[in-house]
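One structure, pasted below without further comment.
The complex appears here without one of its protein chains, the remainder shown in place.
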Amino acid sequence: MSEPLLSVRNLKTVFKTEDGQFAAVDDVSFELNEGEVIGIVGESGSGKSVTALSIMGLVPNPPGRIAGGEIRFEGRNLLELPEREMRRLRGGRMAMIFQEPMTSLNPVFTVGDQLFEGIIEHEGVGKRAARDRAVELLDKVGIAAPAERLDQYPHQMSGGMRQRVMIAMALACNPKLLLADEPTTALDVTIQAQILDLLRELQEEFRMAVIMITHNLGVVAEFAHKVMVMYCGRAVETAPVGELFERPSHPYTQGLLRSIPHLDHEGARLRTIKGTVPSPFALPPGCRFAARCEHARPACAEAEPPMIGVVPDHEAACIRLTGYRHDLTRATEPVA
Amino acid sequence: MANEIVGGATAVAPADPAPRRRSRWQSPVVRRLLRHRMFVSGAILLLIVGLAAIFADLLAPSDPLKISIRTRFEPPGAEWLFGTDNFGRSQWSRVLYGARLSLMIGLGVVILNAVFGTLVGALAGYFRSLDNLLMRITDAFMAFPVILLAIGITAALGPGSLNAVIALAAVYTPRTARIVRASVLVVREMEYVEAARAMGATHWRIIWHHILPNCMAPLIVQLTFIFAYSVLSEAVLSFLGLGAQPPTPTWGNIIAEGRQYIREAPWITAIPGIALAMTVMGLNLLGDGLRDVLDPRLKVQQG
């Protein structure tokens, strides 16, 4: 098999604050092939957004810094590229969209101006050609009357419309990799459905690889091919999407899945994960989830559990899986 | 008082560390202030001036009003630390006692300013119906240059240190009111204000307990600058003969009196001038430091 489009190895990104230093992303590895969609799931403080920023080379420095690991994209280690090269890649071969499009669009320029900028810079075309291309892009992302919209300012648009503009900007240079950081979290459900639909269409059409960062397991289930669950800066479980929902193997993943009230959920009480996410400055020794885990045992506090294979492509960082091979006929609970 | 209650509590499986006593000195704001170089140097400067003013009668044994023909225009030296003036009065005593009055006037202005500025700002920001009226009045005040208006008011009220305080407070209050109003407008929209309304709290309680305490940061910063400006402006008023009347020393009137002898005895004007500059600089450094630490825009969100 050829080299994957993106391969992240042992990524470690640290932040220095007044209260000390902590690793927002700690030893995270994953791979992504062309045209593949990975969902990165986690709660606030899990390091999912910092993972994306690290790949884009956008970690604010200071206070942040990539302290170790390797990010290979199309055969090159991004961490060794000079900033000039990185800038060429960003908005070219890889692009990113954010949760709040209002803050990522400049309020004093028209939508058109902001679109042209990227097109002219990355494609080296003239203003007129850029305008044509911009109209084409807005049309592509489902904006009606694109030529008129080009002359509007971001504040004249609704949230869903702005997110479409952001997607158009990201698409401007046919990226091979799109990073979407909670792209629908700020939107209403009906608009979220529109945007997800649009993203899926575009992803298939352009065979883009997508990193979808979200806290919403529903979005992951509908959109991603594979999933990485993060907790306190570490990946705790990776699996193909069907596998993950069918056989969640890390107690945190299991807890997450159980605590969401879905539409087809019945029953009087939700099952919860007890306690709260620990402070990044006071991480417990060993497994970071142990204090909240209903299966915790003394050994959990001794060492950070490595990723252990459940079935091919499905790994989880839980010592209960040690020496265990999944009985494929069994459904959820990996250990009796 | 609250500690006894905590002590007697029934045990509830604590996941986090047990109760601890925190003193204000350990609060992150104080810690950051003490690490802020500008704030600390400002504080030291002010401490020197302040202590000198407070202990003026201990530090300067000779009467600042005592005239002596024989000791006129003595230059600074071993006998007369800061020299003497045209009446042979000890400059050391006069500058120290002058510090008292100058600082007291500054403090007076700050207090009046804090009270009325907060009052007007809070009323305008909280009761939207009053806003337009109050803000147009403050605009009218702010249309005049500060010192001109202060001169006008003292001229109308008659010279004297109390009137200088009133004039300066009147001049600066609209500026403070604007700043308070701006933060009240932000804080009144917070959900805890709505929560207080939902509990049935009175307007007074909401303003006093919920809004004003959360508007203090910009106000405190503003007041340090007002303090500096009033010490300076008072010197100007005294210099023009509109402030404290001779022979009572303030830095302003010492400088005013000394200006005729600036060639023969430059120390008469220079020394209170340096003291004034030190104080104003100290206050400005303090204000800048407070702003850096208290300004929410620069504060890192935690939690």
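In this document, chain identifiers A and B correspond to the written order of the chains, with residue numbering beginning at 1 in each.
Here is the rule we go by: a residue touches a chain if its C-beta (ideal position, glycine included) is under 8 Å from a C-beta of that chain, and two chains touch if they have at least 3 such contacts.
We take it that contacts and distances are computed from a predicted model.
Asks: For the chain that is missing from this picture, which UniProt protein name fits: "2-oxoglutarate oxidoreductase alpha subunit", "Phosphotriesterase", "Dipeptide ABC transporter ATP-binding protein" or "YeeE/YedE family protein"?
Replies: Options "2-oxoglutarate oxidoreductase alpha subunit", "Phosphotriesterase", "Dipeptide ABC transporter ATP-binding protein" or "YeeE/YedE family protein" considered; the missing chain's recorded name is "Dipeptide ABC transporter ATP-binding protein".
Asks: Using the whole complex, pick out the displayed chains that touch the missing one.
Replies: A, B
Asks: Thinking of the whole complex, not just what is shown, which of A:Cys173, A:Val220 or A:Ala291 touches the missing chain?
Replies: A:Val220
Asks: Taking the full complex into account, find the residue in A:Arg128, A:His155 or A:His262 that is in contact with the omitted chain.
Replies: A:His262
Asks: For the chain left out of this view, which of A:Asn10, A:Asn77, A:Thr276 or A:Thr322 touches it?
Replies: Final answer for the missing-chain contact: A:Thr276.
Asks: Quick one: which of B:Val40, B:Leu107, B:Leu185 or B:Ala201 touches the chain that's been left out?
Replies: Here the residue in touch with the unshown chain is B:Ala201.
Asks: Could you please point out the chain A residues that touch the chain left off the display?
Replies: Output for chain A: 43-44, 158, 160-161, 188-194, 196-197, 215-223, 241-242, 245, 255-257, 259-265, 268-274, 276-277.
Asks: Take the complete complex as the reference. Which residues in chain B touch the chain that isn't displayed?
Replies: Residue positions of chain B that touch the missing chain: 2-3, 5-6, 9-10, 12, 14, 18-19, 132, 190-192, 194-202, 205, 209-210, 213-214, 302-303.
Throughout what follows, only the chains that are shown with their structure count from here on.
Asks: From the C-alpha centre of chain A to that of chain B, how far is it in Å?
Replies: Once rounded, the distance between the two centres reads 51 Å.
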